[in-house]
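Note that this complex is displayed minus one protein chain, with the remaining chains in position.
Labels run A and B following the written order; every chain starts at residue 1.
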Amino acid sequence: MSHVYEVSHFLAGLMLVCSFALLYQDRLLAVLRIFAAQAIILSLAVSWEAWTQGRPHLFITAALALVLKGIVIPIILQRFILQLGIHRDIEKVVGVVLTMLIGLGLAAMSQMLIIGATTGAPAQAREGLAIALAIILIGLLMMITRRNAFTQIIGFMSIENGLILAATGARGMPLVVEISVAFSVLIALFVFAVFVFRIRERFDTVDVEALERVRGDQP
Amino acid sequence: MADPETVLAMLATAIATLLTCSLLAAAFHRFTLGFVYPMCLSAALAALSADLIALLSGIDVGVSFPIGLPTIGLHFRVDALSAFFGLVVNIGIAAAALYGFGLDQKRELSPRVEPFFAAFAAAMNLVLVADDAFGFLFAWELMSVTSWALVIADHRSAEARHAAHVYLVMAAIGTMALLFAFGGMAGPAGGYAFASIRATHLSPLIAGLVLVAALVGAGSKAGIVPVHVWLPLAHPAAPSHVSALMSGVMTKVAVYGFIRIVFDLLGAPTLWSSMIVLVLGGASALMGVLYALMQHDLKRLLAYHTVENIGIIFIGLGLALAFDADGMRSLAALALTAALFHVFNHSLFKGLLFLGSGAVLHATGERDMEKMGGLIHRMPMTAVAFLIGCVAISALPPLNGFVSEWLTFQAILKSPELPQLGLRVLVPTIGAVLALSAALAAACFVKVFGVSFLGRARSEAAMMAHEVGRPALAAMFALSALCLASGLLPGAVIDALAPANRLLIGARVPVQLSLPWLSVVPIPESHSSYNGLLLAMFIVMSAALAGFVIHRLASRGLRRAPAWDCGFPDPSPETQYTASSFAQPIRRVFATSVFSARETVEMPPPGSLETARMSVRLTDHIWQALYVQPAGMVVAAAGRLNALQFLTIRRYLILMFIALIVLMLITAIFE
Partner (left out) sequence: MSDALLSFIGQGCQMLLVLLVAPAVTGLTRLVKARLMRRKGPPLLQVYSDLIKLVRKEAVVADSASWLFRVAPYLIFALTWVAASLVPTFATGLLFSWTGDVIVIIALLGSARFFLALAGMDVGTSFGGIGSSREMMIATLAEPAMLLVVLNMALAAGTTQLPEVAKYFIAAPLAIRVSLALALVALVIVALAENARIPVDNPATHLELTMVHEAMVLEYSGRHLAMIEAASQLKLVLYISLIASLFLPFGIMPVTAGPLAWATAGLAWLAKLAGAAIILGVWELSIAKMRVFRVSEFLGGAFIFAFLAILLSFLTQEVLR
């Protein structure tokens, strides 16, 4: 097994482990740190791709991922969390055990799907795609099973991590698209944060279920 | 060795003896009192020797009579599979007969038990040698009816009546499913002899339907989730030696039926069939042991545990189907060997455990573990036999339960060689489920032995218990000795199973008895080996050495004193852990989701002298969703249809008119 494949497989696998840790972790600051770690590992993986495959523009992607999602966004979110004073536990909609088992099932299913659909593609690409799809699905699962608005944001952004991994594994995205995606995520983040502040002002909680009661969806 | 005709003659005599015995006992009970069980014992031993000779000599012989259905006749055949299962069945019958002779629970019940016991034994032997669909189903129904009669032997108990009712319904559904299975296999040509069924080629759709029907029919008799519901009701309600037969032996006859249909008659296995069998086996293994952990009725716990072991057997069968479908014959032989070995083992130790629980019931009058305790002091011999049964069923080396689990795990560990990715992900999952259920089973039997036999007596009855008589003890020790022997010499059993493997799959596990030191090496390339005899010797020698060294060089003094209990000993035996309290951690981790377990504590207000109460509520979701709700819907639908009873004459005429028009339309469209 060539060491090129091994290193990229190792880094992608670590990202998958971070996704599972995000599913399970119930303390906000720890969730933030795991997300930052996932972004840093993503930048390492993308840099490895850039170096071994001779695509220097991927270095910019890696730098963007590192700076924006590994450093800037976590710092901003941490400021918000500390300002709002919410360091408490998060309640989940579905139990931890069931969520983890569903996550395992999603990982197995995405693997079977990609392996079946991509015969003949290079090994590194297939493996990257399979793990990336798993990360995307688990990010979505995280958004479904969480009640706190912040962790839903983190789930959304881990989906984007998976997308970038998938893109680098395939042909790589053009730089323009990459930058615009990154900036749109940043703007989405700001919009989310403002909303969260307003929700907190109005209802004294960031628990999304509280909104449903107000809206009249629940008795 | 012996020639085939002698073997057939011996078997026929044995079965005939059992049937005659049963008829005589039914008609002239006063004169036959006390000699039914010895006759059953000798008949079982005769059949046992016949089967052993047939298995070891590789005999495969059939005979047919022109009686029965006009165009079919009755065919009988003894081949390697029948001989092996006959061995299993007759060992169980012999032990139960010996036990029954020593210890028939309630003497006033024996006129209701003895005739049906003999008939039950005969019916089970008949199922194994039947070679055509009619004979098979006739013997199967005879088996169901006689065991039903045995379940309802104590007809005054409401529990027995309810159990018998559910059993009758499930048995009827099962037989109907088997009827469909045989009908589907025989096809429009209608050749019902097994030989002609083997020659018929089936389309994949029909084969799939036949498999499902076989799973429902044979599976319900064996105890596969979700058609297991009659098992934990019926097995405890029957007298103990009959429970031993039903749980230990009749379930194996059902497994025989499944193997005969799916491996022998159905032809080439498919991947889908193996996946279904694997999933059902895994679900049964896990659910069975979880149910068992929640019980505190000793016999009901053992009955639920049978569901787990049948699940393990079906996991082995599913693996064999998967390997066979991919053409990996030697691995299929390994998986099938694991399943058949577990069939043998389970009949031994489940029979032993049920006989032991019968002994406890006889001595204390109690089935509820919460009222036992300290029985190891009052019933020392039974305790030793029961302990051997518990160690064997928890799959601990060097006894036999471990060997079949080890073989199953070896087959699972070879699953990465399967070409399909879906199976390669499914089999390790089932393997993890199997490991989980094995660990839960060990926990369950620590609970059983610890709460019933160890500790201090929790009730008057437990304090007054006495040892049971010699024949019962002999039966239990015979089964324990067999457990020990097949654990120490597993190679002998594996080699004895080889003819059955060759019959069904066409390959066999390499010869084990010729390996050095009697090791077991099922797959030569992977070098994984196990040696039960050496391991046992190793363990005994180490323990003896340690004991000897310490007693010689250090101290051997012993002093009896009250229990330390951290300085706060409580004289009341009710402060001990009960069965429910032992299961509480596991209940909290697993049963909160699986059974919606809810514990409620009712505390009296401060100052009141009332006792507090803790109650646990469990919901059996399978029973509710698959049986109670459909039953409710059927009753509701029947209630609505009841309106059809009260129509006017004009409305009846309208009904007949509509029926006629619909028939004419159908004929017009499809002609």
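Operating definition for what follows: contacts are C-beta pairs under 8 Å (C-beta built on N, C-alpha and C of every residue); 3 or more make two chains touch, one makes a residue touch a chain.
Predicted model only: the values in this text are computed from it and were never measured.
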Residue touching the undisplayed chain, where the options are B:Gly34, B:Gly190, B:Pro204 or B:Pro416: B:Pro416
Touching the absent chain when the full complex is considered, from B:Leu69, B:Ala199, B:Ala268 or B:Ala435: B:Ala435
Touch with the omitted chain, as defined above, among B:Pro562, B:Pro606 or B:Gly639: B:Pro562
Listed residues A:Thr61, A:Gln111 or A:Thr151, member touching the removed chain: A:Gln111
Given B:Gly92, B:Pro269, B:Gly288 or B:Gly455, the one touching the chain that is not displayed: B:Gly455
Hidden partner chain, residues of chain A it touches: 1, 3, 5-7, 9-10, 13-14, 16-17, 20, 24, 96-97, 100, 103-104, 107-108, 111, 115, 123, 126-127, 130-131
In chain B, positions touching the absent partner: 373-374, 376-377, 387, 391, 394-397, 402, 405-406, 409-410, 412-413, 416, 421, 424-425, 428, 431-436, 438-440, 442-443, 445-447, 449-451, 454-456, 519, 525-531, 534-535, 538-540, 542-543, 546-547, 550, 554-555, 557-566, 569-570, 573, 575-577, 581-586, 588-589
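The rule is short, and it goes like this: only the chains that are shown with their structure count from here on.
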Gap in Å, rounded to a whole number, between the CA centres of chain B and chain A: 49
Complex interface listing, chain A residues touching chain B: 95, 97-98, 108, 111-112, 115-116
Chain A contact footprint on chain B (complex, rising order): 421-422, 425, 593
